[in-house]
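Have a look at this one.
Here the complex is missing a single protein chain, while all its other protein chains stay put.
Going in written order, the chains are labelled A, B, C, D and E, and every chain counts its residues from 1.
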Amino acid sequence: MATLKTKSNELIHPMEHLLRMDRIPHIWCPGCGIGTAVTAFASALEKSKIDLDKVCIVSGIGCTGRVAGYVKLDSFHTTHGRAIAFATGITLGNPDLKVVVFSGDGDLISIGGNHFIHAARRNINMLVICVNNFIYAMTGGQVAPTTPLSAYATTSPFGCVEPPFNIPYIADSSGAVYVARWTALHIRRLTNSMAEALNKPGFSVIEVISPCAMYYSRINKLGDGLDMMKFYHDNSEIKHGEDTKNLDIGFQTKITVGKFVDRERPTYTESYKKWLSEIKRKK
Amino acid sequence: MNPIITAFAKGIKKSGVKPSRISVPSDIPFEPEVVKHLGVDFFHTIRGRAIAFGTGLKLGNPDLIVVPFIGDMMTIGGNHFVHGGRRNMDLLIICVNNFVYREIGGKSAPIQKCEKEQTTTQKFSPYSTFEKPFNATHLANSCGAVYTARWTALHTDELANSIAEALNKRGFSVIEVLLPGPNYYTSIKETDSNLLNFYYKNSVIKNGEAPRFVTITPKEKIIVGKFIDKERPTFIEQYNAQLSKTLGDKFTPHGGKNG
Amino acid sequence: MKHWRTPFDIEEVKVPQGEIHIIKDRCKGCSFCVEYCPKDVLEMSEEYNAKGYHPPRVKNPENCVNCGLCEMLCPEFAIWSTLKEENED
Amino acid sequence: MKANPRNVNTGIYYIDGDVASGQGALAAGCRFIGGYPITPSTEAAEAFAKIAPKAGAVFIQMEDELASIASVIGASCAGVKTMTITSGPGYSLMMETIGFGAMLETPFVILNIQRGGPSTGAPTKTGQADMMQSRWGSHGDYEIIAIAPESPQELFDYTIKAFNLAEKYRCPVMIMADECVGHMTEKVVIPKADEIEIEPRRFYNGPRDKYLPFKPDKDLVPKMVKAGDGYKLYITGHTHDEKGYPILTQNSKVKTQKSTTRRLVDKIKLNADKIIELKEENTDDADVVVVSYGISSRVAVRGIEKAREKGIKVGSLRLVTVWPFPDKKITELAKKVKAFVVPEINYGQVVFDVERCSHGEANVILIPHGGAGVHHPDDILSAIEYASKENKKIEGIIEHKTKLEKLIFEEGYKLKE
Amino acid sequence: MKASTKGILTGTHNLSGNEACVEGAIAAGCRFLSGYPIQPAIEIMQRFLERAPEVEATYVQMEDEISALAALLGAVWTGKKGITATSGPGLSLMMEHIGLGVMLETPCVIVDVQRVGPSIGIPNSPGQGDMMQARWGSHGDYEIIALSPSSPQEMFDFTIKAFNLSERYRTPVAIMADEYVAHIREKVVIPPAKEIKIEPRNYYKGPKDKYLPFKRDKNFIPPMVDIGNGYKFHVTGLTHDDQGYPIMNEECQEYNVHPLMWKIRRYVDDIIEFQETKTEDAEVVIVSYGAPSRTALKAIKQARKSGIKVGSLKLDTVWPFPEKRITELAKKVKAFVVPEMNYGQIVLEVERCSYGNANVVFVSYAEKEVDNIDDLLSAIKQVIKEKEARKGIIEYHT
Partner (left out) sequence: MAEIRFAGYGGQGIIRSGIIVGKGASIFDNKFATMSQAFGPEARGGACSSQLVISENKILYPYVTRPDIFVVMSQEAYEKFEPELKEDGLLLYDSDLVKLKKKREKIKLYPIPATRFAEELGNRIIANVVMLGFFTAVTKLVSKEGMEKAVADSVPPRFKELNLKAFNKGFQHAQDGN
């Protein structure tokens, strides 16, 4: 798939036309999986054959929140937790656009949890890519709503006491039409999922389990990024169509990955249009 | 609201809980006289924050039994709802559902005129007619609630029983109460009180039904009953257990032995 | 090249030959590419790059089959492979 | 009342301001912190999370800032001392609930480690641009108390003071530190528990049926009870009467506005003299007075010293409590001095109040700074020099052009990271 | 640019302030509303939804005010003009995104129908307690434009004006109405479309790859583009350079934030509008905005009858504050009387700008009906007797 382009004899990475190379190197730590998720997203953009002018990407705050700054699309780096709300405005303002929300677990599920469930309920047309690294990494390793029970974090210095969210389950129960989960190691499947979801109307959620080598693994003594990747390699299990209620992630337990939900429901825009025309017809 | 308060009073009596232990943070205003009558402490909080406020109450004084009344159907406070469930915060949520979401069709005007003086919480809602409502039970279950039930406001006895049961239950419990609001069943041209009666008649009790299947749609009967009743350590129990494990003697359990 | 079974078409299918490109100074030394290269093409080098990390280097160039896994896994957009035969032809 | 020894980790530490504040909160008797991570305040929450369980206090990381502040007010109603920790964006989210807390007259403390704004701004860099927000950020009329510390040691000391003021006046108290102070590591001395003075909560102890939750004492502050003590509390964020009952009709509005909303303003305004803490130096014979707060007052000293070396009579007035604003003091000084120099790490906030209170009698010179850094002493020196030379009365704030401004907008400096 | 005729209800109507606001928005070309219902601003959402099918506008009720403003900002970047309506508690929740709107320099209009505060306060009673909040409520430094209408007709006019200002200066504009103005019904004249001036969006016209989202043009305002046209631009709420890339240092903070203030401050004379009545010979000037300015006009008549020379300065634009005019007037008049439905907010600004040259009297309307002129008159009568200049705000207690 890779073709080498040379310009004044410089080596050019095949993804460069999709990235803001003037901002590389990015801020992510060594061994972090977000870069891998971005690579997968870039390949998915190509694979989906979607018009790149009509895709825009919105991020919130946090490590993953910086993704918008590295992808060469119309890109928005918004406030903490409000990426989905901001994206809702974009997709309603111009329904021809495909909006991708690329953000982290803390941003989307903790502070932005309300927007997440409501956008899913409304079935707003957007693709949400949630990179889950089990922790708030940008601020230095605080407990997140995805931190597994008894795992350590700086604000749970004696072990996490709150059970984590099962993101696919909550997405499913709120009404998302496409729900999948992969680890940062399942790059090809992740790419395929992203490409598929890019072409699917409605609220799609893809959870990407990513190693956080700097905080999560360090605080919990899980080694470096590579060790976490190895753990995912050995402990993930692909189960397509699994009931989302069985997808809890514990501390260093098996991780079920796969595509869990793929259904059809009218999107908000469709319903709105239908409603508008109905009112007009009556008048 | 009155039938719900009556059921609440009955529930308190039945549960044997001392009313003075109960605190009610709510985003629906109660009549002050009602509060005196119930014998509970009442906090009329701002929109959507009743559960968060209740979390503080409970952690500030773990002896309290905190019963947030939420009327906003998890709109503005949806986040606190799901996170409360995840933590399994020891709260009993009375979720007053007055059907502010409606399916398309039927009505000529999409929204109800606001002519009477109303407060924000006595909900008028121009919720547009094209949005799908939450299945609150399913959502509550997916985020970890240990007890969920749904009744119409006319199922007074069942509701009171549920409340009594839930008051004695530890963990995040959700009781959804259906109360007539703007016309949901658009084909029925009834006044509010008759509508309540209609809900009652049009409901079917199915205890233990899987939460996924209890969505309320205009075409089918409303499923009511107790859907979930499971055990899971509450936030404070989990907190005490985990910290005793890692800190040992240095740690005094929060709220004493009983949590 | 080891196989867990011998492919029946091993004689007919020509294994592609890839060439690895590395931008050393982008690397942060996570070693994903080295670990997950199915053909054991790469290894970590002793040298430090400008950032102070050890970048990978090509150990067995002839083993590369241009599968592209290193490119996909690299979080830093620092490594990729191209098809070698094309250049030769 | 003295502090509980169980809460005081007496000793000498080399810690940053955030951590010192966490220690201060515990020493002050704080029993509950609801927080949400935000740079640059996180370390305070982390510190508290680490030390709290051993002293029987709870830290909970809520789902967002809206929830943190709501839970803090809830816990305060349950009878414990509480605090939340945040920075600019989180502070903005808390605005609605801060008004709620002011309305309920619940004591609580907010630690705001200010960063570069607006919006996401420069999270890891310093700023002082939330000062006006702390005073005016929520809708409606209310008054708060705000303290601006300048060193980690002060963050410890003034966190305790903040709790004391909150309990005494039953109002939100803001500690308006900034990133520079919060992230600055210095020696912090935590004294023995019996050297720390703690203000206990004003609990009601009269007959139960006579209790009125919003009936004020002489100093305009009402007494509290705990939830769960059988008082059948009725507490609402609506405008309410002394019983706490909501008022929704026009007729009774007039009376209750007077007895509650006006009291929310007056209980601080009329007690201002007791609340305000100032640090004055050499103002007696000064021509120019530097009015500053927080880290600015610390960096200003270098400029002031340089100006003194040049023979300029310059004094300094440091606002330890920024709100309530020391109107009287400024008006008094304005009559004596030629000019005020106000260095702020923003483009003019507290300077407006200095201007207002000087009633045209002294010139007011603002040294603005956008944040992400602190003032250069040379800017302060040159502003003082200008102030001492200018003999004309000039109406309006004189914005002193800083080196940085000249560098960027006049000398065509190219931005680079 | 003239307004498009589509959807403009030219003619004379009897409308409430809230309804007039929606008509103004539609006339100004607004086609997007996101909001969350709150008293007393609900009718704005209602009316907009009713009118939406006709003008093919998009309406969405979000889950809270936070997301309402976030969605609005998003929609504006797709090329729509947008509005949101709220009241005090909602405005408090919007604070963070007002900051984002300022930082992204996104034009939008926020209507705040003020009620009695703080907190829930009294939802259906007028107040003006959010004035300082509008200026200072979000963290960090920024300047904002706020207009304050005093009648349904002004609600209509000012809404159009608000859209024009927001497009011209690329900034959020607040309309600080109050419950009184929002709910009274009065005659509203809607002119024909060709008489309505509309400020078009300042679009970028250069080559696609040269676009810098925050590069200021000769008027100091950066031109915009819409999403989906292949510009592949990046914007962020972090401190950024012209390209929209974050740079976090002192220099960039100065480069980025200082102009956010300048772009308003350098145009204050163009932005600020006020209405003066009989100030030429006045000894006392009533400075007011919103509903109390109606009372002020009544009071002038009464006072003049009893021989006191009273004038009125009604602030159409409250922020930026008309400092110059107040300073000028302060030198001529004996005193300012400031009636407000709060416990003293804009009066602080009046005090500031009068530099001790005129006494400043505050009359709080927080505790009385808006149309009560007695207190205003008695304040005027008392201050006219005042012999010397007094420092600080005077409040006469009756």
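Remarks
As a convention for this text, a residue touches a chain if its C-beta (ideal position, glycine included) is under 8 Å from a C-beta of that chain, and two chains touch if they have at least 3 such contacts.
Treat the numbers as computed from the prediction; the structure is a model and nothing was measured.
For the options A:180, A:214 or A:276, the residue in contact with the chain missing from this view is A:214. Contact with the chain that does not appear here is found for just one residue of D:193, D:254, D:272 or D:301, D:301. Across the interface with the omitted chain, chain D contributes residues 12-14, 16, 39-40, 123-124, 180, 183-187, 295, 298-299, 301-302, 373-374, 377. Residue-level contact of chain C with the missing chain is found at 48, 50-52.
Keep this in mind: only the chains that are shown with their structure count from here on.
The set of chains touching chain A and also touching chain C is empty.
Distance from the chain A centre to the chain D centre is 38 Å, each centre being the mean of its Cα atoms.
For chain E, residues that reach two or more other chains under the stated contact definition are 60, 63-64, 66, 89, 96, 99-100, 119-120, 123-124, 236-238. Counting only residues that touch two or more partner chains, chain A has 77, 79, 110-111, 113-114, 118, 145, 158, 268, 272, 279. Here, these are the chain pairs in contact: A-B, A-C, A-D, A-E, B-D, B-E, D-E. Of all the residues in chain C, the ones that touch chain A in their complex are 21, 23, 26, 28-32, 35-36, 51, 53, 66, 68-69, 71-78, 80-82. Every residue of chain D that touches chain E in the complex is listed here, in rising order: 66, 88-89, 91-93, 95-96, 99-100, 102-104, 114, 116-125, 127, 129-130, 132-133, 135-142, 236-239, 247-248, 250, 253-254, 257-258, 261-262, 264-265, 327, 331, 346-349, 352-353, 355-357, 359-361, 368-373, 395-396, 404-405, 407-409, 413, 415-417. Chain E contributes residues 66, 87-89, 91-93, 95-96, 99-100, 102-104, 114, 116-125, 127, 129-130, 132-133, 135-142, 236-239, 241, 247-258, 260-261, 323, 327, 342-345, 348-349, 351-352, 354-357, 366-369, 391-392 to its touches with chain D in the complex.
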